[in-house]
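Note that this complex is displayed minus one protein chain, with the remaining chains in position.
All chains are identified by letter, namely A, B and C, in their written order; residue positions are counted from 1 within each chain.
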Amino acid sequence: MLKKLIVGVLGAALVTGASYETAKAEDTLYVPSLSYRTGPFAGAGVQIANGFADYFAMLNARDGGIGGAKIIMEECETAYNAQKGVECYEATKGKGALVYNPYSTGITLQLIPKAPVDEIPILSMGYGLSAAAKGETFPWTFTYPASYWSQMSSILKYIDANGGVKGKKIGFIYLDVGYGKEPIPLLEALGPKMGFEVAYFPVGVKEMQAQSAQWLNVRKERPDWMVMWGFGAMNASAIKEAAKIRYPMDKFIGNWWAAADVDLRPVGESGKGYIGANFSGIGTDFPAVQDMIKHVVDAGNSKADPADVGGVLYNRGMFNAVIVAEAIAAAQNATGKKSITGADMRVGLETFDLSAARLGELGLAGFTAPIKGDCADHEGAGSVFMQQWNGSSWDQISDPIAPMTDEVGPLLTDAAAQYVSDKPEWKTQSCN
Amino acid sequence: MSTAETFITPDGRTIGAVMMEMKNITLRFGGVVAIQDISFDIREGEIRAIIGPNGAGKSSMLNVINGFYHPQEGEVWFRGAKRPSMKPYQIAKQGIARTFQNIALFKGMTTVENVMTGRQLMMKKSFLWQMLRVGPAMTEEVEHRRRCEEIIDFLEIQHIRKEPVGSLPYGLQKRVELARALAMEPKLLLLDEPMAGMNVEEKEDMSRFILDVNDQYGTTIALIEHDMSVVMDLADRVVCLDYGKMLADGTPSEVQKNQAVIDAYLGVEH
Amino acid sequence: MFYREAGQYNTTYEQDLQAFPIKQDKIGIAIWLVLAYLFVPFFGIPGLEYGFAMNAIMIPVLIFTITTIGLNILVGFTGQISLGTGAFMGVGAYACYKLTSYFPDTNIIILILASGFVSAIVGALFGLPSLRIKGFYLVVATLAAQFFLEWCFIRVGWLYNYNPSGAIEVPQREVLGWIVTGASAEPMTRYLVVLSILVFLAIIAGNLTRGRIGRSWMMIRDMDIAAELIGVRPLTAKLSAFAVSSYFIGVSGALMVFMWLGAAEVESFDVNHSFLYLFMVILGGLGSITGSFMGAAFIWTFPIILKELGKSWFGINATVMENVSLVAIGVMIVVILIAEPHGMARLWQIVKQKLRIWPFPH
Partner (left out) sequence: MTDFLYSIFVGPFADMIALPDFLMQVLWEGFVAGVLYALIALGFVLIFKASGVFNFAQGIMVVFSGLTLVGLYELGVPAFMALIITLGVMYVLAFSVERFVLRKLVNQPDIILFMATIGLTNILIGLGQWIFGGETKTMITEQLWLPTGSSVWEPNGGLVIFQHIDIAATVIAVLMIVGLGFFFSYTKVGRALRAVADDHQASLSVGISLNQIWVIVWFAAGIVALVTGIMWGARSDVSFSLQIIALKALPVLVLGGFTSIPGAIVGGLIIGIGEKIFEIYWGPLFGSGVEGWFAYVIALIFLLFRPQGLFGDKIIERV
């Protein structure tokens, strides 16, 4: 037993050492992917990870990488678990990681202080700490294309445009972890200003699939609108429970993590009318997605179920990869090097320009609102659009809705200031 | 029976004043009466036997004496004072130790550790010293270890000192249990069938140990035993129970002649 | 041949009462200490990248060893099973967080050690039911602690200073000019702090378990009724076990967040982690301090090794290996309970026993 163990440890040590060497070969771009294909949120994690991986695989197959450098995308399984997150971070950062996309608010919070020390930027695309949108305070953290607060303000704008928000009661049902609690300060701040009332319905991770109490409370409180910050198995259960109490689906809005095909498929017909926020295009009609199908999926190099390609979260994973790729290209241009570092990547993330024309070149025309990297603004003030479930798939029902930058901006500034208030050693940057 | 300060047995042994007195003890479990209105006493320095057929309430009696069961009626007097309702560990503090019918050793520990458990009450050094295990704590530990080793020598179990007790043969386990009880330096030692399941040789050894303990340390002993010949040899006085009732109380020879006792043991129809 | 005690005589009880009475064991421990203090901080683990070796293996293993020793005191030494370990670590972590915000200038190591007392009090409080209930019933009581405390970590905003993200974030602190917490702290510094605390606590655990208090715990474990009749007060014995155990667990929780994770939310303290720590105790060996080291090291590194082996040798992806390691650990738990309930520590003893009589088989 013991002998075997020793042999095993030594063996693994040798192997890890060996693989560490190979990753440092010439002209490659190493992009780690902290994915979760197991654990409580595996359903969503699988889709995101596949979209992310397939886009890079497509670039490698079609263009030979980015700017002549091959992309090495390595997945590390976190199971949405903070401890495993550290392990994955440590296992990959030494290999020349360019950027981290943790897909977990918990892991993002752990990495934010590490990013400036290790000089590897974090792109928490549409999750993580809202305050990180302030590029001057958080030089190493990016939340493109929008922070949770911006998203919530867009949703409020949508509500306002569909019958007014003044005098209404908004029910906020959320996963009771850092992620779900994130937009609460914005609701508290905007509620009195815009004249709406908020009722909170927290759902513990353990009770994700037993929400009958929360929905009984919804029935008692009778909110005019329901907004959901849910994830994983919570979403389908919530929509089912809403249907049970006969809550009108077209008054029920999920955020961009609560509006995926995988969330609604189990609900099917009874979820008809449910609205979701989104910032990335859906479907396989985009030429870029077609290329992915051609070069990766059909070639048998994808882990994705062909039926999932083009789904909301698959495309979101792909969009994440697009931003990373664009930032890499921008960094390559800026430095003139093929193989870049994390610090170069940070510059790339502040300088890339995903204009409408560029989106067209990439084969993603109309996929999302144009985004431009910026030094001060790390969220890109991206817009979200609304989509509605028709019983079997999503239909876009609104144009991109810009966030209430005027309202959100000062709050973000305050929050950023608060974050660093007890950290005298925190390094900021000044733009211009 | 005399209530005098001292008492001389027919064997010519002098035993002291009343140490413990049970007055009209009644113990019930739900509707079942385990002990019914029993009174007897135990004197300083004597070997007192409790006999009776199975289910007579002997073990229950011991459990009352060391406070594991609380009788519904009756009083227990110890050294001239009525004993209030106490927890077993408080009674242990008063100097009452016992062994068990079904061996109750600490199976995960070695012999010497088991014996050391008997010293628990005498070890006083505080948590802090225990943490550091130097100075006074170590001195204390060594001192008690020395006493335990004496008892281990006395009971001739040196060779199994560091064995886990779970793997020892039955006879030795009984002996370790006795050693543990002795380590408590009890004033009153309760032995629940100390010789059950032993062969003649082991019984002789055990009898010798019991007499030696009584002799050398002056420990008062109350024991439950089935083997009448052993009881006759060891005991100064005997009390006999049957179905929770008292049948007889007196010297071994008196009890042996008692008709009720004979009936109970021979199983006469009631 | 090398491991032989022949010729070594203990002539005093003091000698016999040492933690490692046999000379070879003393040398062994000295080698481990030299490795841990003089080799690992500078070279990490040979063949592994330094940062990975420290942050992903050495530091967590040392921290979980403290957890495991703590849980072992309760489960292995006192026989009281607990599934609330995760939450008690959380108590230590949140307590330390609050202490750092109230006493920003106090030495952080003192605060970490002090936060253990908070978790000791909470632990003793939830240990109270153990005075009346036993075995499986106690499992329910500890689960009550687990879920209630998890709820507190989410719902009581005061605990995380009303941080909007609901997480506790570790501030940067220096001790004697060295940065020991926060992202800028060198792995070597954090490693040495954790190692020293572990050594200190392991010595205390060893001392306690070999003395009067340890015996009272084991008495309760082996036969609680007899223990009481011999004079052990169940209240003192059980509650002291809960308190000491929770102290260790609380300190390890504070260390986990401050020396390793850097930030944490309730997920890091959930019930699944409680199972993990219980596995460390079982595999390492119930009632063994040495086993606690082995159990923590094994359970933590096994999935990492497996993942690496799967990827490099067989080309199996991490997802499958994650599940394989779940199954494998489950199987090992069952096998070790069947074959040797005293775990890897006992196996190690058997190996030593074999060495003692080697090369003669009997």
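Convention: contacts are C-beta pairs under 8 Å (C-beta built on N, C-alpha and C of every residue); 3 or more make two chains touch, one makes a residue touch a chain.
Keep in mind it's a predicted model, so treat the numbers as computed, not measured.
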So which of C:I27, C:V331 or C:I357 would be touching the chain we can't see?
C:V331
Given A:P202, A:G283, A:P370 or A:P400, the one touching the chain that is not displayed
A:P202
Of the residues C:G44, C:P60, C:G79 or C:G116, which one touches the chain left out of the display?
C:G79
Among A:A42, A:M73, A:I155 or A:A277, single out the residue that touches the unshown chain.
A:A42
Need a quick check: the contact residues on chain A for the chain that isn't drawn.
37-40, 42-43, 46, 176, 200-202, 204-213, 216-217, 219-220, 232-233, 236-237, 240, 244-246, 262, 265-266
Touching the hidden chain in the full complex, which residues of chain C are there? Just list them.
79, 81, 129, 132-133, 135-137, 139-141, 143-144, 147-148, 150-151, 154-155, 225-226, 229, 271, 275, 278-279, 282, 320, 322-334, 337-338, 341
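In this section, only the chains that are shown with their structure count from here on.
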Among line, ring, star, complete and other, the chain touch graph is line
Could you name the chain whose Cα mean is nearest to the mean of all protein Cα atoms here?
C
Distance-wise, how many Å sit between the C-alpha centres of chain A and chain C, to the nearest whole number?
35
I'd like to verify one number: the distance from the centre of chain A to the centre of chain B, where each centre is the average of its C-alpha atoms, in whole angstrom.
73
Taking each residue of chain A in turn, which ones touch at least two of the other chains?
none
What residues in chain C touch two or more of the other chains?
none
If we count contacts the way the header does, which residues on chain B are in touch with chain C in the complex?
66, 68, 87-89, 92-93, 97-98, 100, 104-109, 113, 116-118, 120-121, 123, 125, 127, 130-133, 137-138, 141-142, 145-146, 149, 180, 184
Listed in rising order, the residues of chain A that touch chain C in the complex are 1-2, 5, 8-20, 37-38, 75-77, 79-83, 86-87, 89-91, 93-94, 105-106, 109-110, 112-114, 116-117, 129-130, 176-178, 181-182, 184-185, 202, 204-206, 303, 415, 422-425
Please output the residues of chain C touching chain B within their complex, sorted ascending.
12-14, 16-17, 204, 207-208, 210-213, 215-216, 218-219, 221-223, 225-234, 240, 287
